[in-house]
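Only one protein chain is missing; all other protein chains are in place.
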Amino acid sequence: MTTTWTRIRPVLLGALGVGLVVAVWDLYKAFGPEEGVRLGERTLILPRTTDLAMPHSWEMVQRFGEPVTSLAGSPTAFEAVWDAGLFSLGLATRGWVIGVVIGLLLALVMCRFRIAESAILPWVVLSQTVPLIAIAPLVRRWGSQIDLFGHVWTSEDSVAVIAAYLAFFPVAVGALRGLKSPARTHLDLMHAYGVGWWRTLLVLRLPASVPFLLPALRLGAASAVVGAVVAEVSIGLKGGLGRMVIDYAQSASGDPAKPWAPIFGAVAIGLVAAGAVGLIGLALRPFRVTGAFR
Amino acid sequence: MSAIEVRGVDRVFTRGRNRVDALTAVDLEVRAGEFVSLIGPSGCGKSTLLRLVADLDAPTSGAISVFGKTTRQARLDQDYGIAFQQAGLLPWRTVTANVELPLKLHGMDKAARRARVAELLELVGLSDFAKSHPDQLSGGMQQRVAIARALAEQPRLLLMDEPFGALDEITRERMQNELVRLCAETGAAVLFVTHSIPEAVFLSDRVVVMSPRPGRITGIVDIRADGLVPAHDRAAGVREESGFFRAVAEVRAILHGGSGIPAPDGARGVDLR
C-alpha cells in the first residue's frame, strides 16, 4: 500500500503541477483585468486578458483539430505541426550527431594532451558565454553559395551546424570530466599492468565517463532542438517549427490560439529528444555505477 | 546519578521488506565521570546506540535516560557534547568560528564567546591556528578542533563516534593521550565508539563488546580489574603495562570467541552475556 503510493505520488503530483499551471492561466484570464496590470505608465507586468491576447487553454487544444487555414484541402493544425515537428527534429538530430562527434573528439584530444586542454578549454567555455548563435542570420546566405567537394551547402546544413554548435559544448565538457574521472589508483593499476593509453581509454576511461556523458548527451539533445528551432527562425528556413512559430504569429490577431500550436510542438520535440537520449542511458546501464570510482 | 541509563533497548530498521535488527535487548549504564567504550565489528550497532543516546534517532522499544532525563530533554538542555568520525567542521568558518558555533547558537554573548574559544583552543593546542580555515589543517588538527567544539559548553557527558577512526596510528595515540588529559581536566563522562582494541582499553574504565546480527552486547570488560589506574589518571606508559595486554587479550577473546572463555586469569571483571 505505502510502496505503491510512494511510486504513484510523484506521478500524480507532477501531473497536478502541470494542471496548476493551466488552471492559473485560465483563472487569470477569467478574473484578471482586461488591460493587464501596469507598472508605472507603460510597462505591462501582467498580460492583457482579452481573447486576442490570451486564448483559453481548451481553445489551444481544440485548435489542433481545426484546419490551418480556411482554404479548401488545408490539413489540420495537428498534421501541420506533426510534419514540421518531424522536420525540425530531423535537423536537430543531424546537429546533435555532428555536435556529439565533435564534442567527443575535442574531449579525447584534451584528455590526451594537457597543452590542448589548456589551449582549447577556455575557448570551449567562452563559446557558450558568448551568444555566437547571433551569427545565425548571417549564415542564411551560405545557402547554395558554398560547394564542398560536390555537396552544395543548403540552408538545412546551416541549421544543422547551428544546432551542432549548441550541442557540442555540454558533450565536450561532460566527456572531458568523465574521461578524467578515474581515480589515481585505477590509473596506477593500468600503469602497473603496462597498458598503453589507448587500452586504458577503452578499459578504464570510456566506461568511467558514462555517468558524466549521459546527462551531457541529454543536455546536448535539448540544446540541439533549441538551436534548430532558433536557427530556422533566423535563417528563414521553411518547413520546420521555428518558421511556423513566426508564420502562425502573423495570424494571431484573427486566430489567437493558432500560434500556440507550434509552441506545443516545440515542447513536444524537446521532450522527445531528451527522452530518446534517456533510452541510450538504459542501454548503457551497466556502466552507470559511479561508486567504483569514488 | 548515572550519566546514561539504557534499559531493554531495541532498534529495528525496516527498508521495504528488509528488516534489520540493529540493536536487541541492550542494557547499559554509564556512571558520572566514567569512560566507557563501545567496540565491535561493523554493523554491531555501536554507532546506532550512540545516536540513540544523542537523540539523533529513537529506539523501537525500551528506554534511555541521560542524567535522569529523556534523551530529547537532555539534547534540548545541551547536556552532552558530540564528536563524529568526520570532524564535520563548517568549511566556510574559521577555526575560531567553528568552535564558537554551539555557543553562538545558544545565545552566549560575543565577548564571553571569544574568551571561551581562546581557552578551548589553548586546551587543544591550536591557538596559533585560530584564524585558519579547516581546509588548511591536517586531519588530526581538524579533529582537535571538533573536540574543542564538543567541549565548548562544558558538558558533563561527551559522545564520541570513532573520532580518531580516520587518523594514522601515530597521530591517533597522541590524540588518545590528549583525550585522557582533557577528560581529567573536565571530569566528563564519555561514551566512545571505536573499533580499535588498544584504543578502547587505553582510554576506558570499561569496554563494552558488541556483536552484529542482531546487534547486541556480548560482554563488558572492567579494565581497572586488570590492575590499570582509572581512565582519567592514565599516561602513555600504561600501554607498556602487563595489565594493558591482559585487558587487550580479554577484549579480543570476547570479540572473536563470542561466548568462549578468555584466558584463565582474565576472567576477573569480565561480564559475559
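Order as written gives the chain letters A and B; numbering starts at 1 within each chain.
What we mean here is this: contacts are C-beta pairs under 8 Å (C-beta built on N, C-alpha and C of every residue); 3 or more make two chains touch, one makes a residue touch a chain.
FYI, contacts and distances are computed from a predicted model.
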Legend entry - Protein that the absent chain corresponds to, by UniProt name, given "Adenylate/guanylate cyclase domain-containing protein", "ABC transporter permease subunit", "Acetolactate synthase" or "Sulfane dehydrogenase subunit SoxC": "ABC transporter permease subunit"
Inset, instruction - For the chain that is not shown, enumerate the shown chains it touches in the whole assembly. - result: A, B
Legend entry - Contacting the left-out chain in the complete assembly, out of B:Gly139, B:Pro212 or B:Gly243: B:Gly139
Inset, instruction - From the listed residues A:Ala80, A:Met190, A:Leu214 or A:Val233, report the one that touches the chain absent from this view. - result: A:Val233
Legend entry - Touch criterion as defined above, residue of B:Phe35, B:Phe67 or B:Phe84 at the omitted chain: B:Phe84
Inset, instruction - Could you tell which one of A:Leu52, A:Val101 or A:Leu202 touches the chain left off the display? - result: A:Leu52
Legend entry - Residues of chain B (touch criterion as defined above) contacting the omitted chain: 51, 54-56, 75-76, 78, 80, 82, 84, 86-92, 101-102, 105-106, 133-135, 138-139, 142, 166
Legend entry - Hidden partner interface residues of chain A, rising order: 9-10, 13-18, 20-21, 36, 42-45, 47-48, 52-54, 114-115, 118-123, 126, 128-138, 140-142, 145-146, 218, 221-222, 225-226, 229-230, 233-234, 241-242, 245-246, 248-249, 252-253, 256, 259-260, 262-263, 266-267, 270-271, 273-274
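Following the convention adopted for this analysis, only the chains that are shown with their structure count from here on.
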Legend entry - Whole-Å gap separating chain A and chain B, where each centre is the average of the chain's CA atoms: 54
